[in-house]
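FYI, not all chains are in this one, though none of them got moved.
Every chain is named by a letter (A, B and C) in the order it is written, and numbering of its residues begins at 1.
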Amino acid sequence: MTHTESLRPQAATFGLTTEEYDLLVSRLGREPNALEAAIVGAMWSEHCGYKNSRPLFSAFPTTGPQVLQGPGENAGVVDIGEGWGVAFKMESHNHPSAVEPVQGAATGVGGILRDIFAMGARPFAVLDSLRFGNPDSPRTRFLLNGVVEGISHYGNAIGVPTVGGEVTFHPSYQENPLVNVMALGLLRHEDLAKGTMGAVGNQIVYVGSKTGRDGLGGAVFSSADLSAASQADRPAVQVGDPFMEKLLLEATLEAIQAGLVAGVQDMGAAGLVSSTCEMAYRAGLGITMDLDRVPTREEGMVPMELCLSESQERMILVPMPGREGELLDLLAKWELDVVTIGEVEAHDRYRLTWKGEVVCDLPVALLNEAPKYTREGVESPDIRAKRERDLSGVPVPGDLGAVLVDLLSHPTIASKRPIFERYDHQVMTNTVVVPGAADAAVLRVKGSRMGVAATSDCNPRFVYLDPYTGAAAAVAEAARNLACVGATPLAITDNLNFGNPYEPGVYYQLGQAVAGIADACRALNTPVTGGNVSLYNQYAEGDHKVAIHPTPTIGMVGVLPDVTVRATLDLKPGPHTLYLLGEHATGIGASQYLETVHGLEAGRVPELDLELEGRVIEGTLALIRAGLTTTAHDPSEGGLAVALAEMAIAGGQGLQVTLNVPEGVRPDAVLFGEAHSRVIVAVPVGHEEAAQDLLGGLGVPYAALGESLPGSDRVTIVLSGANVQLSVSLETLKAAWEAPLREILG
Amino acid sequence: MPQYHAKVFVTLKPSILDPQGRTVERALAHLGHANVSGVRVGKLIELTLTGERPEVEAQLAAMTREVLSNPIMEDARWELEERPA
Amino acid sequence: MNTAVIQFPGSNCDADALHAVRLTLDPDAQFVWHTEAELPPGTELVFLPGGFSYGDHLRSGAIAARSPIMAAVKAHAGRGGFVLGVCNGFQVLTEAGLLPGALSRNRDLHFHCAPVHLRVENAQTAFTGAYQSGQVLEIPIAHGEGNYYADPETIARLEAEGRVVFRYVDNPNGSLNDIAGIVNERGNVLGMMPHPERAVEALLGSEDGRGIFESLKGALVQ
């Protein structure tokens, strides 16, 4: 194939810099045509090619006896025992959700579910990690309502329970909300499928919805700054169809389980091109596909549209040689559009024909090996100054009870029930621990005693003020949340949401965050099995760029050997002694309290000791498994006082604790500081000695805090040494905690 | 002041996938209506406005664009008719 | 009791229904695909499960109600065979004319997934014999269109004939007369919005739904 005219002046329209265009020409040995340039631009975009992030990823630990499938496939897979595996992955749909929240979020769910069943796993849980701007603004209401409607519309209809997630509010997300969706699927080891073209002679089968012009250029779109201009020339919105996805899911799983499939992948970002060229690359082979055979929804579609359309609910299947007929018959039964569009060949080219002519002829490797950039990262002096800020002048409020009530009514801390009640969280009848009941969701595995636990976590304020510690803390919190339900943490998936990596301040955050995740995963023995990157989450306000708080969301999966041995956060009937595992907080830096009450986003993120974290997790698990506690909760935003209040509200009973305020420590730090590596448990009265022996034996620091008060309706916290006491009725706490999201959601 | 009855017709833009329409079309085919094609499902919003015609028209146009339809995905048109008091 | 769980392409509580029935009532319960024209010989109970049976974009249950298997289900009901429709299954039964009324969007337009309290209003039916009249059950709901509507005469008749079998203690969706479940005149067809199949194992929080299956165990096809 030859093409001589240079497209260099238009490089940007293909999503390429001129340097990248020159690199393409030199690797190709000729000028590309426009289709080829667009295909390369899409494949080298951050979304598909990870050009700015991949070089950092080598730091991640990715192996371990529990890892059945590490990064590089549609989803990671961990072994949970008894021949079962769990496939899981998280993905962002931030930009589409900012433009059209309902469909943006809905197609986010659809996309991640396809990644899961492409592994041969039956999706069995979804979690959604959401970030929005100012809770009082009409835009936030519009986005939150739309996103929740989209997730519930798609997840409820397809029948996969949405069992957990997070919702936080911060002004940095005002224009760039984050919608990260995690899905889990269950599979038998022998059904594990791969995204490969297999061997020479294999057929390439397109199955699912017809191709339309929707979402065109989505891959490029999601890698560009959102500006006023791009608001105007919005690409067509992608609309999801959960009913079609359900058919595709059932058909794909049936085909994989019948042994008819040599390779499978969904069409996600950059549509047909990215799925087929990744599958070819994994097989180390070339392919030829005939674009005339692509089923279309609209008249007159041209190759660029056929190649890059992001129409939803489409997959590529490669039949086992000799069983093509059986596969096509099976797919037809599900009334899906099914067409053989190409073949695997003994060369290294990615070839497309249209109307009898070759319209694209590129090396498979060139498409899959995007240039890698290592940039210079420099911490923003502004942020450093905020971190180093002296907080000793911050006054201690007189009425700390009122502060507690205030914090409970902050939308980031308040009850998320108005959201998760809109999600079917029980369909499939596996949900043992429902949203709101504990720090992680727990699902049983039918036909075994085991349970699977999942959580998603990130405290963006920590990451903003200290990206290394903040990101490591997200991993630690996720692992701790799993321990709080009685699950052994196994592995993570991450979703790195950042601003523009070309800005040194942002690149610094990205690099530090990746290093923090890597170190925490190594220390806690939870390897990284996959992830997703969403960059350019920033908005131009005049000349000024407003980037989101760096948000590396961590999705973690764990296993309960016996699902009946577990814990939740509510205080249980009967008198219990409350213990804190770990150490009291000693500072108010980087806390929600400091921001909400004092209007300051500043200070040092509490130090994270990963060795201590490991011991607290071990201690929590040991207590739960020894039957010494069925209550566990870790303090996060709002600190110890908020965590205690949440336990009392959930249990419908009061408590009384006495906290020793060490010399030189502020009382508000002990109450509301956000030190890591802490878990509150409740040991039935009479079993204290056994619990203390167990913790002592494991070297877990602990302190007895006080007791639950089954008959009482007050939460009382005495600070000894500081001569401070706060006592608030459950009713007041509950009202403050339940109202905010009902109001926002309307 | 006069009253007007308005009908606003909101339809998905032609290039946007219409899962509802697709499902209805398939279902109709299953029920033996094989000669039916191009099914699209949209909205019909009826409302009453009080005011003088020119203002009411301008208001309806704005409402349609800003609230009753989502211009990213939908086309909308409307009819206005004076209502006997 | 020989049970057939009907599967529409968009059913999503089908596996849950089969699991619950096998656990409580019929270890050999089987799925029946919506394109079948006949129920398996000897079928005593037909379970229409929840979900979004046929995409359900137009109206819940509208299209499923006209699928081939529904003709067989109608004939089965006509012979006095038992039919249990849950959630979307209830919507299918009203659309198919096996039960009166219709289910429209929840009053607040939102989907609700939550445990709710139901009062057993009639413990004399084949589906409720194991309960006490007035007993309050905790059974989850999960629906966006569960707002029961029928014209005033129909409602009056349902009430007069004791055909309102379950009533919400706290109406979550705007249903007339807090109706959560009704039977047909003959008492062999029950439609209800709450999901008893999600409430048959203590591990999942409630076993209050078991009574429906246990009642059927003792019941004989009329």
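Criterion: contacts are C-beta pairs under 8 Å (C-beta built on N, C-alpha and C of every residue); 3 or more make two chains touch, one makes a residue touch a chain.
Here the structure is a predicted model, which is why all the values come from computation and not from measurement.
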Copies present in the complete complex, per labelled chain
A x1, B x2, C x1
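Assume only the chains that are shown with their structure count from here on.
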Could you give the separation in Å between the centres of chain B and chain C, each centre being the mean of its C-alpha atoms?
35
Multi-chain contact residues (two or more partners), chain C:
54-57
Multi-chain contacts in chain B, i.e. residues touching at least two other chains, fall at 19, 22-23, 26
Chain A-touching residues of chain C, taken from the complex the two chains share
9-13, 15-16, 19-20, 50-52, 54-57, 110-114, 140, 142, 144, 195, 197-198, 201, 203-205
Which positions of chain C touch chain B when the two form their complex?
54-58, 63, 66-67
Touching chain C in the complex: which residues of chain A?
152, 156-159, 241-243, 246-247, 250, 334-335, 420-429, 431-432, 434, 444, 446, 563-564
